[in-house]
Structure formats: C-alpha cells, structure tokens
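Note that this complex is displayed minus one protein chain, with the remaining chains in position.
Think of it as A, B and C in the order they're written, each chain with its own count starting at 1.
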Amino acid sequence: MTRELGQVPVHGLDQLAAQIPNGAKIAVPPDYSGVAMALTRAMIRRGLRDLHVVCVPVSGLQVEMLAGAGCLGTVETSAITLGEYGTAYRFQAALKAKQFRMMDATCPAVHAAIQAGGKGIPFMPLRGLLGTDLLKNRPDWTVIDNPFSKDEDPVVLLPAIRPDFAIFHAPFADRNGNVFIGRRRELVAMAHASTQSLVTVEEIRDVDLLASEESAAGTLTAAYIGGIAEAPRGAWPIKLWDIYDYDEPHLKLYGEMARTSEGFARYCDQFVQDQKAAE
Amino acid sequence: MTRELGQVPVHGLDQLAAQIPNGAKIAVPPDYSGVAMALTRAMIRRGLRDLHVVCVPVSGLQVEMLAGAGCLGTVETSAITLGEYGTAYRFQAALKAKQFRMMDATCPAVHAAIQAGGKGIPFMPLRGLLGTDLLKNRPDWTVIDNPFSKDEDPVVLLPAIRPDFAIFHAPFADRNGNVFIGRRRELVAMAHASTQSLVTVEEIRDVDLLASEESAAGTLTAAYIGGIAEAPRGAWPIKLWDIYDYDEPHLKLYGEMARTSEGFARYCDQFVQDQKAAE
Amino acid sequence: MSFSRQELLITTIARLLQGCRLVATGASSPIPGAGALLARAQSNGKMRVNVLGSVRNDFLCDGGVELFDLAGQGRLDAFFLGGGQIDGEANINLVGAGGEYPQTNVRWPGSFGSGYLYYLVPRVILFREEHSRRVLVPKVDFISSAGPKNDGTYRPGGPIGLLTNLCWFAFDRDKRRFRLDSVHPGHTVEEVRDNTGFDFDCPDSVPATASPDAATLTLLRTRIAAEIAETYPRFVAQVFPDLAAAGE
Partner (left out) sequence: MSFSRQELLITTIARLLQGCRLVATGASSPIPGAGALLARAQSNGKMRVNVLGSVRNDFLCDGGVELFDLAGQGRLDAFFLGGGQIDGEANINLVGAGGEYPQTNVRWPGSFGSGYLYYLVPRVILFREEHSRRVLVPKVDFISSAGPKNDGTYRPGGPIGLLTNLCWFAFDRDKRRFRLDSVHPGHTVEEVRDNTGFDFDCPDSVPATASPDAATLTLLRTRIAAEIAETYPRFVAQVFPDLAAAGE
C-alpha cells in the first residue's frame, strides 16, 4: 500500500514520474527555487515525449537534459542558461533541429500568465513588450487598446497558463503533506496554476507546518499536491537554496560530455540510467 | 531627531497620522489581518476629511468609527460589519445621509484590483459579477468580450487600485524596518499597491527578519514602508491574530453608545480624544 | 433517536456535500461548518474542509484571496451563501432593501464574496434559516449575485438549492426555478407555501427531508461537535449542551 501524508500519496521517484503522461504541460522553477533534478532523471528514464515545459520564468540544466533526451515538444521560457557552467549544447542542438517548438518570453510575462492561471482568470495584461520580436513571434499573445484610457494605449494580454503539473524540489514536507517553500513564491504560483504538483523533498519531517504563523507563511498547503517523493540531494547537481551548492566538478563534466549527442548519451548511461537504484 | 529603523522613520501615533492629508486614498485590511485602531483614533483626532477608504476586502469598526467622525469621502468595500457585536449604526447613518460615496464590491474584485495596483498593470479581469447590481453601480468597472475566446464571452475588467497609503497593525517590526505579517498576504498586496505603508506594531524587536528563510517568508520588506509607530495593543478593541482577542465588553459598550450620534460623540470624548496621552 | 432542528440541517448539508473533494465555509457559519466537517468524517479521507475562523481546520496559507483563487481554479466544489433576500430565480441580495440604492431603508453588511463565488463554485448551497416572505421574495431589491441565466456566459458555478428551517428547495437550472424537494419533519407543504414569497415548482407528493440515522447523530454529537466547538463554542454550548458540559 502506498504511504500517505494526510491525503497526499508518497511515491518512489519512478512511481512519481509515472504520473506524468506524454504530452503533459509541466511548470518548472528556476535554479534558485529548487529544481527536481532526481525526478527529471526519472522522467528521462521513463522516456517521456512531447512535454510542454513552462519555465517560471527560466530554466537551465533541467530543460537542457530533457532536450538532449528528446522529451520536449514545446519550451516556453524567458531563458535557458547553465550560467557560468557553459553552453546549453543539447538544448541548442535540439532547437536547431526543430525537435521542439520554442516560445520565447520575458520573465514577468511568464509570471503573469501563471498568476492568471492560479486566479482562474482568462488573461492578464502586461506593460512592455510592444515593438519586440518576442511579441511578433507569440501568436498566442494579443494586444488590445486599454479600455480605461482616454488616449490610445495598446497593452499586451497574455492568456492564462494552466499546466497539468507543477514539478519542483523543496527542503521538506510535513506529516500532512504540506511543503516548506520559504519565500519562493513562484512555487506557490505554479502550484495554484497547475492541476496538481509533484514534489520531491530532501526529507519528510514529523512536524506540522501549519502549527505556527512563521512556518505557515512559508508553506505550500497540501491541497495542491498530487504526490511527493523523498529524494535526498534531489536538486543535484543544481544547488538547493542555501542548503547545498552547485556541484561544480560534475557540471563541468556534464558540460564536456554534452558537447556531442554521443557524449550526452554516455552521460545518461552513467548518471541517469545507472542511478536508478540509487535514487 | 526622529528615530529610524534602517531607512524607515519611527513616529508617535499622532505624528504618523499627520502624514495623511485630507482626501487621501487609504487601503485597510479586515479584522483578521490586523487593523490599526490606535492609528485610526489618531486620524480621528487629527480631524481628517474626505478619505477614500478601500477595504481589502471588508472592514468593521474602523470604517464605522471613521464614518461617525465624518472622515469619509468614499468607501470602497465588499462589506462593513461588526459581526456579532451588532449593527454599524454610524456607518449606516452616514451612508443614508449621503456623507460619503459608496462603492459596493465583492471580495475577490477588491483583491484583484489591489493586486493589479501592485503589479503596475492597468486592470485585472475577473469572472463572475455579470448580471449583478454591483456591476451596474460601478461605472469605473467595464465589460469586454474576452479576446481569447472564439465564442462570445463577456468578462469584467477592474481598474487597478493605487492607494496613497496602506494602513495596518502588525505584531512587530525588526531593527531594519521590516514588518512581520505572517500569512496575511493581503497586507503584502496592499503595501505593493500603495505609494507607502504606515504601520503600527505591538513592538520593535532587535532582530533581522530577513536573516532566516522562515521569518523572511512572513515578512513585508521595509522598502514599502513610509513610517512605523509603536502601539502596544494597537488593534484594540479588535483582535490581533491569535495574540489578543476582541474586547467584547468594550465592543458592547461601543454598540450601545454608537446608536446615536450624541452617544458616539461621548464615546469619542472618552476613548478617542482622552486617550491621546495614553497612546 | 430524536434530533433538533439544527441537527437535521447539519446532516442534510452533509448529505448534499457527498462526493466533494474540497468544501469551504465562510464567516458566522456554524451549521454549514458542522455539516462540512460531518461530510468530511464520512468521506473516508477524500474530502478537505476549510472552516473560516478555525485554526485546526484552516489550511490556507496565501491570505484572504486564496479561497477565491481556489474557486477560480475549479478546486472549490462547494460553498454556502445566504441572503437578506432571495428570490425565485435564485438572485440573492446581501446589500439592502427598500428605498433607493445606496440609500436603502435597510442596509446589510454587503455582498462579501458572493458576486464571484456564486458563479464559480459548482455546488453552492443557499442557506438561510429564516423561512419567511420577508426573506424569500418575488424579486430582490438589489442583486448582489445573480441566479444562473443560461445565457451562454461563463458560469461553472451556481446554486444547487436552498435550505431553510422548513424545507429543501432544489434549484432547476434549466427552468431557473426552485422545486420543493423535501419538507422537514414536523412541517407541511402549506406552511412552506404560506411563508414563501416566490413561485416554485411543487410535485404532487413532497417527501419529508430524510432524518439522520443513529450512527450519524452519534458521530455528530461527539466528534463533529467537538471539532466545530473550536470555532463556534457558543453554538456548541447551545445545540450540544451535553458535549459542552462534558468538555468543561
């Protein structure tokens, strides 16, 4: 029988990844908020295809690896960057080979569309963007004349984003399935907008996050969460908040191996497929 | 010289009230979030006139007393209620006497318009409201056809609310002028939307709320705050979170005295004017 | 087992909530709160209930707006609304009556979240204990929130019916009319008719509202009464005096 935290089932990583079907729309956070890398490896093992990934508002190694593994159908993001750890070779190669549809955005546009999803409103207006090739290449966005302005005042409207899954990694969940997210409020926005959240955590603690005002303020409540997996160092090789840092040597190794698709395949053999037991 | 917490000046209550000019647009929270009642009494002492009060999303004794004292020009709210403590007599009398303009709303509409103010977007759409007399009596709201829908799909647009001041009471401020607000996120939304926040606190603590992830998650950062006053039991006779409860005997006394304008004037003599020194 | 008026209302509400995943109750709502907690207890862990004003049964962490956002997301299955006036097309008025708005003769607190939740929550239960022609009027003086119009506008939510001290009216969304579905034990169709200001459909034979069984009453009088006492101690002292006495 599956273990439960309150009403939230606790899965193994591969079991959690098995919740996600091909073609799912998933929302993922930036490196500084907690990226579910162990779950991402399980998603690659599962051989997922045609994912629509919404980066809230940017991503790095997570989308780079999903691109290399051929999991992507669409990428909606304001940037894909490995930062100082080099170029996102697999992402760039897959983009050039038209292996997925690219939807370039700007950070506050992704935030706004996700917030619209979380409020259940059909769209959100955003200032800026006028005259950009971002706007020109986003037929899903539209421009209206601000009805509250006497003068002509074009303003961009962004349709709400409602992902199937919000997917992220956090320090811990409590005994009722509530998840500590601190001040990473993009995680809250993603969870509200998504049908359900699949969350990996460093550990499950026998505490009640809702018991004090302080801890409740930094909590994503269990009602949004469809499944949890325990995954110690689950953001590795990405950092998790101030809990652990990037694994620099490993990221350099990745950067070298991922220059070619063959090298990436070898990386996956070694660090994705073979880690199954470990994870 | 005025004392400062970081860059935030610390005032006395009457000094803090003196920041507010006649005609100001102020945002105030519901009872459960922390109402700055001591500051409200200072505002009444100051004899403020023509205030535009935006209740986010409802109010009670605060607006009732401002109505009785003739401070109001406009009330924008989803409800004014003293709950089980009786009828808001002074509010109702002032409304009937056309002493202020009434803008009836529904809770999520106030939240949405305040959030629009905090995002700097010109408006926010909201579902619902169609066919109501709320909509009919709000010429500042408008209805457009959802540009993202193929079928006819009317949706209400609410113009952003940008108050001059957010005014509320909180348990404590830290040594840098950051204010602990827990999970009362309407306070964050109000502060973001407003030009500045005037905040009363039970106490100032020599701590740094930004020092830990837990406390930072429940913090309104000092950049939004224009002034702070220490006011122990500053929400009295309203409750403050789970820190202290409603003063039931006093609220019953208020309810009796405020049945008539003469009774309200006596109440003010006794509990507003004479409390000046005490506050 | 005999039962009180409030116990019948609570158990009726619990029955109306069966199958919901997420139910919330608003301010000053002890009977809906107890009904929701009872439904949760009977749901085998499948239902979440958020009781406004509770500490133990309030799981919201995102401020006052979260309840409305939950409704917008389609997560909130049921909610309760009342009304100073309710009319036969299920329009509700929480603002005021008589005179000319906003200077109405009577002024109530205001519309709260009704102008939104009524449109978004699939199972809105209209709940007003007073069953009188003063409350149940032919046409409300002010529409805080409109009954469903079937005009093609976006409206996943709306009333499933109206529960009073006398009866349960189901709301027929196609006909935009209430239908008298059951009359509470001890009351009659005639009594309902005499005290209702609007027209409603009435079958030839109207059953009595189902009485709670002994197991349900026991559950209500023990665990549920204790749970709701956290938020509504005065209500429990009045309706479940035995439990209140035992707890002291």
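Convention: a residue touches a chain if its C-beta (ideal position, glycine included) is under 8 Å from a C-beta of that chain, and two chains touch if they have at least 3 such contacts.
Given the structure is predicted, the values throughout are model-derived calculations rather than measurements.
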item: Visible contact partners (per top-of-document touch definition) of the missing chain; value: A, B
item: Identified contact with the non-displayed chain, of A:34, A:57, A:227 or A:255; value: A:57
item: Listed residues B:10, B:26, B:54 or B:216, member touching the removed chain; value: B:216
item: Chain not shown, touching residues in chain B; value: 7, 117-121, 178, 188, 192-193, 210, 216-217, 219-223
item: Residues from chain A at the interface with the omitted partner, ascending; value: 30, 32-33, 56-58, 77-81, 83-84, 88, 92, 95-96, 98, 102, 104-109, 111, 115, 126-135, 137, 151-155, 183-189, 242
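We adopt the following convention: only the chains that are shown with their structure count from here on.
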item: Remotest chain, chain A as reference, centres from CA atoms; value: C
item: Centroid distance [mean C-alpha coordinates] between chain C and chain A, Å; value: 40
item: Chain centre separation (chain B, chain C; CA means) in Å; value: 29
item: Gap in Å, rounded to a whole number, between the CA centres of chain B and chain A; value: 36
item: Multi-partner residues of chain C (at least 2 other chains); value: 60-62, 68, 72, 120
item: Junction residues of chain A - those touching two or more other chains; value: 119-121, 216-217, 219
